[in-house]
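Up next is chain A:
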Amino acid sequence: MTTSETRKASGPGAPGSVVDARALARARRRASLARFWRSYRAHRGGLWGLGLLIVFAVVAVTAPLLAGADSQSVTDAEGGPLEGPSGRFPLGTDQFGRSVLALLVYGSRISLTVGLLAAFLCVAIGTVVGIVAGHFRGWYATVLMRITDWFLVMPTLVLAIALATVMSRSMWTVIIAIGVTTWPTTARLVRAQTLSVESRPYIERARALGGGHGHVMVRHVLPNVMPLVLAQTTMIISSAILTEATLAFLGLSDPTITSWGGMLQDAREAGAVSAGDWWYLAPPGIAIAAVALAFTLCGRAVESVLNPKLGVRS
Partner candidate 1 sequence: MTEPQPLLSAAELRLTFPGRRGAPDARAVDGVDLDIAPGEIVALVGESGCGKTSLARTLLGLERPTGGRVTFAGAPLSYTASALKTYRKRVQLVLQDPSGSLNPRHTVYDAVAEGLRIHRYPGDEREAVAGALARAGLRPPERFFLRYPHELSGGQRQRVVIAGALVLEPELIVADEPVASLDASVRGEILALLLRLREEMGLSALVVTHDLGLAWNIADRVAVMYLGRIVETGTVEEVLTSPRHPYTRALLSVLPEATGDPLVLAGEPPDPSRIPPGCRFHVRCQVLASGEAERAGVADACRSRDLPPLSGGGGAQVACHWARARHSSGEAIPTS
Partner candidate 2 sequence: MTLLQVRDLTVTYDGGARAVRGVDLTLAAGQKLGVAGESGCGKSTLALALLRLLPASAKVTGEVLLGGEDVLTMKWGRVRAVRWAGASIVFQGAMHSLNAVHRVGDQIAEPILLHKRATREGARRKVAELLEHVGLPAARAASYPHELSGGQRQRVMIAMALACDPELIVADEPTTALDVMIQAQILGLISRLVAEQDLGLVMISHDLAVLADTCDRLAVMYAGRVVEEGPAAQVYADALHPYGKALSGSFPTIGDPASRFAPRGLPGDPPDPAALPPGCTFHPRCPVALDVCARDDQELRPAGAGRRAACVRVGRTGAAEDVRARVRGQGREPEH
């Protein structure tokens, strides 16, 4: 909306000069990104998290190359059921004789996809609700916040389970279930930030210039809550991955796709817990913890770079 407005406003008058100004603006943005990276680099935890994430992302993208395209197939399984780690199967096999390592590699795709999309959904809902509830005064804002509170006190897992049971079993169900149950925290946070931004004099100035609600929310509030939202997103991703794993472990995700949580459930059903088949149980658990940790580390680093007042040191 804003760019089209800019274009319309700048009109046909002086295209050359506007392009010139844009190029300069781009250069400034590049410089501020470089500045961001320089201060991000100072956070060792953040660098570790980022490194770990890159590894997971590469694994997820190149899964068919790393593990072979047919390694999820139950019928074409190469090994015997529940074999221990060996040279051929570094992490052993599951009850169907599939390589646990290959499953783990494929599982990263689902975990990351679901985590990212669910977090995006959650942050999108939370930001819109938060800004609207913070910007408008009056009964509708109150109603909006009461709904938020209602969602907030609802146990997330119970609500997600209920949603996952009534909807068809697919990855999208899990994404939606996580997205619609975790947004209230973001909404509360964004609303608080919105209220503080709205009390700044430049909002008064924008209103006195004739700016409407949309103008104030999009041009002033949004850019000022974005850093917070960005930091919040990275945190939410890790909790979304955990929730996804939990739902899958409870058997509420699509049984035809491999996810880390699903692997844990399969392992439990196959009696891996009582049999002491650690190679089947430990890797997905560790992978879940590692990804969640990586996102949290990144989130903390981003937060402390964008908001130095927090004094978060990692």
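Behind the choice of candidates: all candidates are chains of the complex that A comes from, given by their letters.
Quick note on the criterion: contacts are C-beta pairs under 8 Å (C-beta built on N, C-alpha and C of every residue); 3 or more make two chains touch, one makes a residue touch a chain; residues count from 1.
Every value quoted in this text rests on a predicted model; they were computed, and no experiment measured them.
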Original post:
Between 1 or 2, which touches chain A here in the complex?
Top reply: 1
Subject >> Complex interface listing, chain A residues touching candidate 1 >> reply: 5-6, 8-11, 13-14, 17-18, 21, 24-25, 28, 200-202, 204-212, 215, 219-220, 223-224
